[in-house]
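The structure appears below as structure tokens.
In this view, the complex is presented without one of its protein chains, the others remaining in place.
Moving on, here comes chain A:
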Amino acid sequence: MIQDNTTPKPPQWASWLLKKFCAPHLLEEIEQDLEELYETRIETVGIKQARYRYVQDVVSLLRPFILKRKPSLYPSLTLFDMITNYFKISLRQLLRNKVYSFINIGGLCVGMAVAMLIGLWVNDELSFNQYHQNYDHIIQVLENEELDGGIETFSSLPMPLSHTLRTDYKSDFKYVVATTWHWEKVISYGDQKLTMTGRFAEAGFPEMITLHMYAGSPAALTDPSSVLISQSLAYTLFGESDPIDKMITLGNQYTLQIKGVYEDLPRNSTFHGMDFIAPIEILFPGKEAMNNWQSSSFQILGQLQPNSNLAAVSAKITDVLYQHNQDRAKPSLFLHPMHKWHLYAFKNGIYEGGRIEYVYLFSLIGGFVLLLACINFMNLSTARSQKRAREVGIRKAIGSLRRQLINQFLSESVLVAFFAFVLSLLLLQLVLPPFNDLADKEIRVVWTDAYFWIAGICFTLLTGLLAGSYPALYLSSFNPVKVLKGTFGVGERAAIPRKILVVVQFTVSVSLIISTLLVYTQIEFAKNRPIGYNREGLVNMPISTPEMEERYEAIRNELSASGAVAEIALSSSSITEVSSSANNLDWQGKDPNRQALFGTVLVTPDFGKVVGWKIKEGRDFSRAFSTDSLAFLLNEAAVKLTGLKNPVGETIRWHDKNWKVIGVVKDMVMESPYEPVRPIVFFINNRERMFNSIHIKLNPSLSSRGALSNIERVMKKHNLASSFEYRFADLEYAKKFAAEERIGTLAAFFATLAIFISCLGLFGLASYTAEQRRKEIGIRKVLGASVFNVWALLSKDFVGLVMFSILIASPLAYYFIDNWLEKYEYRTPVSLWIFVAAGFAALAITLITVSFQALKAALMNPVRSLRNE
């Protein structure tokens, strides 16, 4: 391209490059030099060389002094300068209005802390089991079975299933292992005896869940005389000395050699609290027991091959159990992936509900609480609009663009959010320990985690922008002419969005209060459910060694003689659970197509007297009748299930024997207090030793402490003191409410915060209104208004808004809580008083908050507000 006829232009890209990097104040002279040199060189060395030298010169100019801008010479406002300016002004605004700043920053701080807390909680829930490296491929084999029209999901499966899957489906599974649940066992080493929980598992289990070994090898589990123990157990037993190859005894039965020590499993793992892993083979002295397809008492876990597909493998193995055991009603197997173990539950054979609902619920609450705080910011900013109107007017008059004003207001909100963020980090650190107790978690903030900070900064920016969006748009929209002429007024209409926002806030708060109250009434309702037995002084001791069972008669006699106990009995499960069941009972008139599942509880004849059950018909077990070894007691639910009109005297066939029904007991709540009582048959059988609990009714005339020390003395005498562990039935029963109580406490915690934030906002608004109407109040007082009149004047609006919120919140909360109650069979009716109580509470809190400001305004001397008029 030729500009004038004589000289062709130098390379344009080089000139462009120069313009890009050269400081503006140096550009002119340098371009001049370059051009002159270029022209002279065309004449002396030719155009090609001149162009080459031109480029060379430009490159040679890439030096620091050329790049350095000279601000004093050419002052230009970069983005950075503007932002500095925005923040400077924002800071001054904040310092000038300390009360509003405090409310804004304080509210946002609480909101952000709650949001972060919930974020951490949700993160913890979602990352459950991620400790295990093969997280994506680990599965559990479960079984669906049709029972009484519904589908029940079982996790107890027969032992040989794992072997079958392992050999017949080699290409699909990398590992398949059978394991027990966490079992309590007494571990002894020398004189030390400790009750610990752990598992019996097949070889491959430690590798599959990727235990982190401190010493030894996970492969040692193939040796049936070896055991792996956790680091904390190793430390308790051996302190600093080396535990490897030491011999320990498990449950006074198995002597095993320690072959490995692994890192304790974290709280957010399914396998948390597993202190030992022993080979499962030692539970089966004879090999036949391992091939028993009839009894289901193990978990089958597995790991899929990297390329196999969960659904496809699930479909392949569906019938495996049925092929080996046709007694059962067409059981179908399927795989349950590890990432769903913690969060999802089954209902009717499909995924439904579970903890994931709480994850959603809490995320929603966290979002709402943060929103409440943002609303406070919006409301206060727009409420103060009249004060800032003049500033906006002047800025616009001297040439500010609307965009720039929006930026300014947004910087202000981001600054507030930033302060709030810093404070909320402190608050977070402060509330984490009590929150962990409350939520039964071990959540920590990893301060060195870059992701945490990146997420935190993004979160702050988002919060700042969200809180500032509406005020920025609103405040920047003022017409400068009107503002500066003085005809600007914030009319009735400007307050409407603010009113809507207050209603939103209180709707959320009131809904949370109502929900909390309902959760607590539900818990109370279930707690007050008649349980059908007497918990008073009832103590349960788990049988953790075979000696306890063998010496039972001697122990029983001595305890009765000591006077510490009123009654004593054994059973196959504690009073708060039913651990075995059977579906092979047959009786006259049974529908052959129906599957009927009964809980089966083995007891000694005194069991009824110990727990204090009520016999409705017939009689209790008795040592006087030797025929009672083939007798059944049914509970009411079992009678209903069998459909027998006169159950006493009927015969029921079970395991090829005829069992005679001798009585009916009133239903006892042994399992979930929220579920209907399931059909149970009780029987006594002295020949089979399958007991796992000793039940003791303490002598009511003795203090329980005295009685227990007596019992301990007897146990010690039988050399069983080390495993002397007891549980009060009423405390055990109370544990069944832990999950619901946790939800209730968390809901109460969030409801309190929500109402706190809402009130903070209301407080700010009320103080603002009072200040705005200072003169009006002064005049009213001069003209004879009473303090009450003024108070009513200022409170009326807010009370109206809150009442409106209550009206909206009630059906909303009802809808949600009704959904929640749905999952409990035994549930409280939703009564009206809860809504009334929540409404009154909200109104009272509102009035207290507003009255503080209203009274301050009403009590003020009118002279002071009117003096300057």
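The rule we apply is simple: contacts are C-beta pairs under 8 Å (C-beta built on N, C-alpha and C of every residue); 3 or more make two chains touch, one makes a residue touch a chain; residues count from 1.
Just so it is clear, contacts and distances are computed from a predicted model.
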item: Choices "PadR family transcriptional regulator", "Spermidine export protein MdtI", "Fumarate hydratase" or "Acyl-CoA dehydrogenase" - which one is the UniProt name of the chain not shown; value: "PadR family transcriptional regulator"
item: Residue, one of A:Leu17, A:Ile47 or A:Ile66, that touches the chain absent here; value: A:Ile66
item: Contact residue for the chain not shown (choose from A:Glu28, A:Asp440 or A:Glu822); value: A:Glu28
item: For chain A, the residues touching the chain missing from this view; value: 28-37, 40, 53, 56-57, 59-63, 65-66
